[in-house]
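What you see is the complex with one protein chain gone and the rest in place.
By letter and in written order, the chains are A and B; residue numbering begins at 1 in each of them.
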Amino acid sequence: MVAAELLSQHFELGFTYTRSTGPVVGKFLTGLREGRVYGVRGSDGRVLVPPAEYDPLTGAALGEFVEVGQQGRLLSWCWVSEPREAHHLQQPFAWAMVQLDGADVAMIHYLEAPSAEAIRSGARVGISWAAEREGFITDIRCFTLLEGAAP
Amino acid sequence: MREIAVVAYSQSPCVADAGATNEVELIMPQLQAVYSQLGLASAQDVDFVCSGSCDYLQGAAFAFVAGVDALGAVPPIKESHVEMDAAWALYEAILKIRMGHADSALIYGFGKSSPGELPIVLSQRLDPYYLAPLWLDTVSLAALQARLLLDQDLVSERDMAAVVARSRRNAMDNPLAQLAGEFSIEELLAEEHFVAPLRRADCCPVSDGAAAMVIATVEQARAWGAPYARITGIDQRIENHNPCLRDLTDSVSTRQAAAAAGVHRGPVDVAEIYAPFSHQEILLTRALGLDDSTLVNPGGGVLAGNLMMASGLSRVGEVFRRIVDGKAGRGVAHATSGPCLQHNLVAVLEGA
Partner (left out) sequence: MSEPLADVTGIKAPVYLKYRFTAGSAPARFLCRLKEGVLTGQRCPRCSNVYIPPRGSCPACGVPTEDEVVLSDKGTIQSFTIVSIPIPGNPIQPPYVVANIVPDGANISFIHLLSECVNEEVHIGQRVQALWKPAEEWGHAMDNIRYFRPLDEPDVPVERIGKLPVTGLEG
């Protein structure tokens, strides 16, 4: 038996999914389209952003929406020096865990920054909105560092 | 409750690219190996078969069905599959035996991750509204976790490098490892960051391969006459899918699973911990409540080679092997699934 020749082929697998949002995710995404950020209040009083449909502690359906701020504090971050093809920012960037003012949990999104050295945990950051908004998580283009925020 | 034992185990080498090897060709040598350890002819000789794999890794729809071609399912066999690490296939098989529906089971896991961009493929496990559309890759997610540990002084970059150095050194005696060698902590710290604060060496490699195991009731194990190790405890717990709703500096689910599996009811000679990133080994060692008396990942762990969907099963298999080789009397195996240690399984194995 002869060893097999290596036969390979590039291909792209596409799943053209659409998804229903339901009222909670829909409220959040509608808010993003309007340039607003809504969270939902959990059973323990915490404001969850982005909103969870069901309480993470009790499993109860949630629906008390709370508008939160568009600036917040950087809880954690990492520096992507070589963005991957799928990433939305193609210059070196950071991923950020940001707790928006008025929210009690963080959310994860892109953070645009000139360099890793410009970023500190605890820094103040703000939302940079996409020019065209359609009711999708990418209506938030990314976070950016706020002026004079470096400690 | 029926006592259950691991009786056979085999794993392929971890390779960066298995090349011209399809899923059947990956699985079959491992099945043949466990059959030969017990003198079985095929999967017909066990009562139940359960596998773990994920078709998205290689982008081949229903690859897990094609994998059944390795079994010899004529006449039909009792078979099941989890779209998870095969450690959870082991869990399903244990339940099947405990319920009295089977006396023996074959478990296998396989992963051919090289055809795709694994950290990006795995990003699609995340919340489909809030995170998956961002293509938040697994390395970046782990880096966010590492930063939290570093900022709170729970771990240092030196601690992480020490984990890597030990893994690489231990892997030198492991012929199945993909990455091995003698590296000093200073050498590792001198490397540039990859996704800061992680360096490339802090991240497990992407590996292709497969693993297989046979478990049985202790009575059946004795009948086969092969050395065995008893599974005296197993438990698994899952946390919220939103990483920001979890304390990423701890692994509560691992703590709970460890307590429920009875990790602390005796000395732990060896622990095989599924930690794809160096800081996670430290975090998990603490969550499992282990101290210096336990030998952790003596074969290098998954930092030396990570078979997605099989490495968790292999952790159990490695503990089994050390027990039957007489190198340990009691050991703990841990498996993880999901982003940033979302879902964890802990098993306790003891000598016959």
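A few points about this structure:
In the analysis below, a residue touches a chain if its C-beta (ideal position, glycine included) is under 8 Å from a C-beta of that chain, and two chains touch if they have at least 3 such contacts.
Being a predicted model, the structure only gives us computed values, none of them experimental.
The residue from B:Gly72, B:Gly262 or B:Gly329 that touches the chain not shown here is B:Gly72. Of the options B:Asn22, B:Ser80 or B:Thr232, the residue whose C-beta touches the omitted chain is B:Asn22.
Residues 17, 19-25, 28, 31, 42-43, 56, 58-60, 66, 68-74, 114-117, 120-121, 124, 128-129, 132-133 of subunit B touch the missing chain (whole complex, contact as defined above). Seen across the whole complex, the unshown chain contacts subunit A at 1-21, 26-27, 29-30, 33, 85, 135-136.
Just so we're on the same page, only the chains that are shown with their structure count from here on.
Averaging Cα coordinates per chain places subunit A and subunit B 30 Å apart. For subunit B in complex with subunit A, the touching residues are 19-20, 59, 117, 119-120, 123, 128-131, 133-137, 140-141, 143-148, 151, 193-198, 240, 242-245. Against subunit B, in their complex, subunit A makes its touches with residues 4-7, 11, 13, 17, 19, 21, 25, 29, 48, 50, 52, 56, 75-81, 84-88, 95, 97, 105-110, 116, 121, 136-138.
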